[in-house]
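First the structure, in the form of C-alpha cells, and then the observations on it.
A single protein chain has been omitted; all remaining protein chains appear in their positions.
Chain IDs A and B follow the sequence of writing; residue 1 opens each chain.
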Amino acid sequence: MSMALSVEGLKVYYNTEKGAVRAVDDVSFDLARGESLAVVGESGSGKSTLGLSLIRALPKNATVVSGRVFIDGEETLSLSLQDFRRRYSWKVISMVFQGAMNSLNPVLKVGDQVAEPLIYSGSADKDEARRRAMDIIEMVGLPREFYHRYPHELSGGMRQRVAIAMSLVMNPKILILDEPTSALDVTIQAQIMNLVKDLMERLGLSVIFITHDLALASDIADRIMVMYGGQIMELGSIERVIGEAPKHPYTEKLLASIPRLRSEGIPEFIPGRPPDLSSPPPGCRFHPRCPYAFDKCKSEEPPLFNVGGGHLSKCWLHGE
Amino acid sequence: MSLRLGGGFKIYWSTWTGRAGLALLIVLAIVSIYTLTVLPVAEISRQWNDPQHWADYPKSAPPTWVNLFSERRLLETISLSFTGARLSGGAKSQDLILNYQAETFPTYISLSIEGLEYTGTPPVLVLSVVRPDGYSVEAARIVVPPPRPGENPPITRYEQAPERVLISSSDDLARNLAQLYADKFDVLVSPTRVLQEGVQRYLMGVPRGGSIVPLDGVYRFTLTALQSSGETSIERGRVLIGGEAYGLMGTDVIGRDLAIGLLLGFPISLFIGVVTSVIVTGIGAALGLVSGYMGGKVDNVIQRLADFMNNIPLLPILIFLVFSFGAKLWVIILVFVAFGWPGLTIVTRSIILQLRESQFIESARAVGASSLRILARHIFPHIAPFIIAQIIFFTPSFILLEAALSFLGLGDPSLPTWGQILELGFRSAAVYLGYWWWILPPGLLIIITSITFVMISLGLEPVINPRVRGRFRA
Partner (left out) sequence: MREVIRLESVKKYYEVRSGLLGSKTLKALDGVTLSVGMRETVSVVGESGCGKSTLGRVSIRLLDVTSGRVLFKGVDISKMKEEELREQSFRKKMQIIFQDPYSSLNPFMRLGEIVAEPLEIHGYGKEEIRESVSRALEDVKLVPPEEFVNRYPHELSGGQRQRVNIARALVLGPEYIVADEPVSMIDASSRAEILLLLKSIRDQRGMGVLYITHDIATARYVSERIAVMYLGEIAETGLTTSVLKTPIHPYTILLLNSVPEPDPNNRRRRRLVIKGEPPSPLNPPSGCKFHTRCPIAMERCRAERPVLREYLPGHFAACHRAEEIISGAVSVA
C-alpha cells in the first residue's frame, strides 16, 4: 500500500535581492495513511515553505528547483496547476494556513466561507453546500447557527475552528496545519489540540503539523521531523526522539531549551542565530552553533544517518 | 520601513520612470534658471506686459520655422534696427539696408524712434527710401516738438514711449507713391486706392500686367534730421518690415512674442507647484502630526476643520476672494493652501495613530522623553519619506489647478503662466482660427511638467513603500 504522501529531494528556493534563498534544501520524507507527522523548526527553518509547496501554493518569488511529491502514489509537482487544483486541492490535501484565523473575509458570513469550496468546485448546490458546511461547523465544535455569524463576532479560538472547518469541507485525506495555535492562549490552544486529535480519529486524517514548539509536537505526532536551515536534522518516531533521547545535537538543545512546568532544571539555550539561507555555512548547517562540532562538520555536509528503527539523524557524530 | 539615502536612490534610479522624471526635472530646472538669470524677470515681464514693446510685432503670427514644412514661404518679420545714431543737418544720416527677396509683400512697415536728444533747433526727422530700381521716395516725416518753456538743451524726447509711425498707412507716403507711379511707370492710381490696397505694396513693388508685383533687391532706408543748427542723437530706432511669421513660437492676437510668455511660464509654474506643495504638505503634515499625537480636543477640532474645508466648494470661494483681493498670485496660493491641507492631515493622522501605538514610542515615554522629543526623534523620521513623496505628488496637481484657474480667468494677469496663455488663446478663438502655435505649446508644457512630477512619484514609490524584498516565510 502506498504512502499518503511522499516527498523526494524537494528543493524550494526564493529569488531575492540577495540571491537564491534555500528555504527548503533537499528534503525527503513519507507520510503514512492516518499518521501524524510534526514538522518542528524555528523561524527560517523552511517548515512553512515546505507546507506551501506540498499544496502548490508557494508565493510568486519561490521556485521548486527539484524534487518530487507523490500523493496517493501520483507525482503532483509535474501536474499543471489547474489540474492539481481541480483534482487535489481541498479534496485530497488541504492546509490550515498560518494566521488563517485572521484572514477570514470580514464581510462574509463564516458559513458561506466554509461552503465556498463546495460551491466553487460545483460538487454541491447551494442548499447542499450549506447543510454540509453546518455539519462541518458542528464537527469542529461550534453551534450550527454559527454559520450566520461574521468573523468579528467570533473569538480567536472560534475563528481558528472555522479555519479548520474550511480546510475539511471537501473531505481531504491529508491535512496540513501550520502553527494552528501560535496566536492563541494556552487554554484555547489545548482546546484546539483536543479538536485536532478528535478530527484525526474521526476522519482518519493524515496530518502534517507544522510548529515551532517541540512540546506541542510531542502532544500530537506519531513521528517528528526537526528542520533547521531548510534541511531535515532529525526524523523519527516520537517515542524515540522525545521519549528516549534525541540523536541530533540541535534537537537535543532545542528540547533542553523548553521551560518545563513539571520537572526541575534550568532550560538551556542555543547561542548564535539561525543561518542566512542565501549563503548557508559550508558543511553541516548547524555547526556554527553546535557544541559538539569538530573539523569535519565545518567542511562536509553530513548525510542522514539511519540510527535504527527508521530514526534518521543528520550528524557526523554517528560515524563516517 | 527603512530609508537610507544611498540605497533609496539606487532603487529610485532602477525605475525608468524615476530616471525619465529626474531628467525632465533637470531640463525644467535649467530652463527656469536660464530664464531667470539670462532674462531678468523685470525685463521679461516688461516685454510681456508693456504694449509698447509688442505693438510693432505681427499679430497672430505663426513661428518662423513653419517655413520648413510649408510650400508657400511665409514672410518673416524683418527688423532693421540701429542704436546710438548721431544725426546732424543733412551731414550725417543713418542708413538701413534691406535685401528683400520674397514672393509676397510685407504686411506692414513701421518706424519707431526711442530716446531722441537734440541741441539747437528742433529737428524734423525724415525717412527716405531708395528702391532697388533707383527711385527714391520720402516715406515718413516726424516733427520733433520744440522745447517747452523752461526746458534747457539738450532736449530729450520719446524717452518713456517711443514715437511710432506706421509707414504703411501714411497718407503722405500714399500721395508720394501715387506721384512716383504716375511719373515713372505711367500708372495712374489715386492715393486713396494706394491706401486701400496697402501702401507697402506700392512702396516695394512694380506694376506688371495691370497689377503690382514685389520688387526684389536692395532697399536703402535713410533717416536724416533736418535741422538748421545743433545735433540730434537717437538711442534706439528701427524699421520693421512686418511679415506673416514671427520668432520661435509665434505671436498672439495682440502681437506678443509667445516665446517670452512660455519661457517665463517655466519658473512660474514650478514656483507655484513646488511652493504651494511645500506649504500645503508642511501644514497638512504638521496638523496631522499634532492631531494624531495629541488626540483629544485638539484632534477633534483639527479633524472637524479638515472635514469642513474638505467639503466646501473651492471655486465659489476662489471667485469671491479674487473679487475681493484681486487676482494676485499670493491669493491663489493662499486658497490652494487653505483647501489643500485637509486630505494630507487626515492621512498623516491615521499614520501617526498607528505609529503612536508602536512599542518604541511607548518605550520613549517610559524613559521620560517629552512629547516634542518623541515627535521630532521618533515619529518624524518615520513619516519624512512619506512627506517628501507627498510634496512631489502634490506639485503637478497645483500646476494643473493653477492652469485650470487661469483658464477660467482667475489667474494673476501680471504674470504670464501657461494657463493664462491658453486662456487668452481660447478667448480669442485661437482654436477656431487654427492658431495652433498659441494653444499647443502651453498645453504640452503643462502636461510635460505634470508628467515629470508624476514620473518622479512613481520612481519614489518603491523607495517609500518597500515591497516585500527578500523576505520569506518559513
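What we mean here is this: contacts are C-beta pairs under 8 Å (C-beta built on N, C-alpha and C of every residue); 3 or more make two chains touch, one makes a residue touch a chain.
Nothing here was measured: the structure is a model prediction, and the numbers come from that model.
Colleague: Using the document's definition of touch, tell me which of A:63, A:121 or A:191 contacts the absent chain.
Modeller: Spelled out, the listed residue whose C-beta touches the missing chain is A:191.
Colleague: Specify the residue from the set A:25, A:179 or A:219 that touches the hidden chain.
Modeller: A:219
Colleague: Among A:43, A:66, A:279 or A:299, which residue is in touch with the absent chain?
Modeller: Only one of A:43, A:66, A:279 or A:299 touches the chain omitted from view, namely A:43.
Colleague: Among A:168, A:208 or A:242, exactly one should touch the missing chain; which is it?
Modeller: That would be A:242, which touches the missing chain.
Colleague: Applying the definition given at the start, please give the residues of chain A touching the unseen chain.
Modeller: 42-43, 155, 157-158, 185-191, 193-194, 197-198, 200-201, 212-222, 238-239, 242-243, 253-255, 257-262, 266-271, 273-274
Colleague: In the complete complex, which positions of chain B touch the hidden chain?
Modeller: Here the touching residues of chain B are 1-2, 358-360, 362-370, 373, 377-378, 381-382.
Convention: only the chains that are shown with their structure count from here on.
Colleague: Measuring from the mean C-alpha position of chain A to the mean C-alpha position of chain B, what distance in angstrom results?
Modeller: So the centroids are 69 Å from each other.
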